[in-house]
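Before we start, here is the structure in question, set down as structure tokens.
Excluded from the complex is one protein chain; the other protein chains are retained at their positions.
Naming follows writing order (A, B and C), and every chain is counted from residue 1.
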Amino acid sequence: MLKVLVTEAPFDLAAEAARVQGVGDVGAVASFTGICRADDGLRAMVLEHYPGMTERALTAIAEKAMARWPLSACTVIHRHGRMEPGDPIVLVLTASAHRAAALEACAFLMDWLKTKAPFWKREELADGTARWVEARTADEDAATRW
Amino acid sequence: MLKVLVTEAPFDLAAEAARVQGVGDVGAVASFTGICRADDGLRAMVLEHYPGMTERALTAIAEKAMARWPLSACTVIHRHGRMEPGDPIVLVLTASAHRAAALEACAFLMDWLKTKAPFWKREELADGTARWVEARTADEDAATRW
Amino acid sequence: MRILYFAWLRERIGTGEEEIALPEGVRDVAALMDHLATRSPGHAAGFAERRTIRCAVNQDFADGATPVADGDEVAFFPPVTGG
Partner (left out) sequence: MRILYFAWLRERIGTGEEEIALPEGVRDVAALMDHLATRSPGHAAGFAERRTIRCAVNQDFADGATPVADGDEVAFFPPVTGG
């Protein structure tokens, strides 16, 4: 079972975890939550995305994970809009009979999300300036290892 | 921050995740939940452990993870006693500034837990028989990769 | 055809979306970028460093050699930074 959601609203980890736990013969649920950090004097972050293509790209990535690992469920929720330090940005959940599949698929989903989903982060700093976050070579490297 | 708990009671993923999110500069929270499966006609599972050594072994494993990855928090909760299919057995949570540390430490903790914490599973089957689960070579292999 | 811009490319060009008629002789993304760069000083600035710009044709990632046709939705943006 695959769920992809692009939303401005916060998400509910417990509810999403309970949902994937109830599907099929689940022995392992892995989750990853990405959170807005306060480093470099960040006051807020605005996440822009490409409506339509975002859902399409996230679905393609989730389908890739379902095809590659024996997952009974896979959930990807990515927020857009304005976020402050401590706010959750992205949630990935995987459920499988065994732990290796759930954990590997979770890491894969995050690596691919970082480089293959059309989101752009703009940081607003405490000194009043703002800047677009630049893509990291390390993220590209992480994505190509799969 | 390190939390280790061995308990008969169920755990609360959302509360535990909220706890580790509030510690330090957290950009990434990874979690793993192990769940009692119904395969092979399992009706219930009884987890025996070694009180005292269990807490000691889990703490040593968690400290190893904290030393090896830059984690701001690490939580390991392992239940003992009787569990039925669908019941959560173990929860591991890691928090870090970056995703790779959180995800790798989470996988490491589960692999080591499986082979270095004194728990023994006894399965009660639908036909009325019971059996002790045998250790898997695959788990030993997974633990030695770290 | 519908052209979309995101992030700093949108800011430099001054709009997130425009409708254009596919010019004569433009058959791929690279040629379309050459054409778009001539539309205004903002477009010229936006497309000044081509290697920093990524592209999608009809919501699939594309590159300079990807064909374009009238009716397509073509988007230009910096490398993505989600997650």
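Heads up, the rule we're going with is that a contact is a pair of C-beta atoms (placed from the backbone, for glycine too) under 8 Å apart; a residue touches a chain by one contact, two chains touch by 3 or more.
Being a predicted model, the structure only gives us computed values, none of them experimental.
> In the intact complex, which of the depicted chains does the undisplayed chain touch?
So, taking every chain into account, the missing one touches B.
> In the complete complex, which positions of chain B touch the hidden chain?
Residues touching the hidden chain, for chain B, are 34, 47-50, 52-53, 56-57, 78, 89-90, 110, 113-122, 132-136, 139.
By definition in this document, only the chains that are shown with their structure count from here on.
> With chain centres taken as the means of their Cα atoms, state the distance from chain A to chain C in Å.
Roughly 26 Å, centre to centre.
> From the mean C-alpha coordinate of chain A to that of chain B, what's the distance rounded to whole Å?
23
> Where in chain A do residues touch two or more of the other chains?
34, 110 - these are the residues of chain A that touch more than one other chain.
> Do you know which chain C residues sit against two or more other chains?
Chain C, residues with two or more chain partners: 83.
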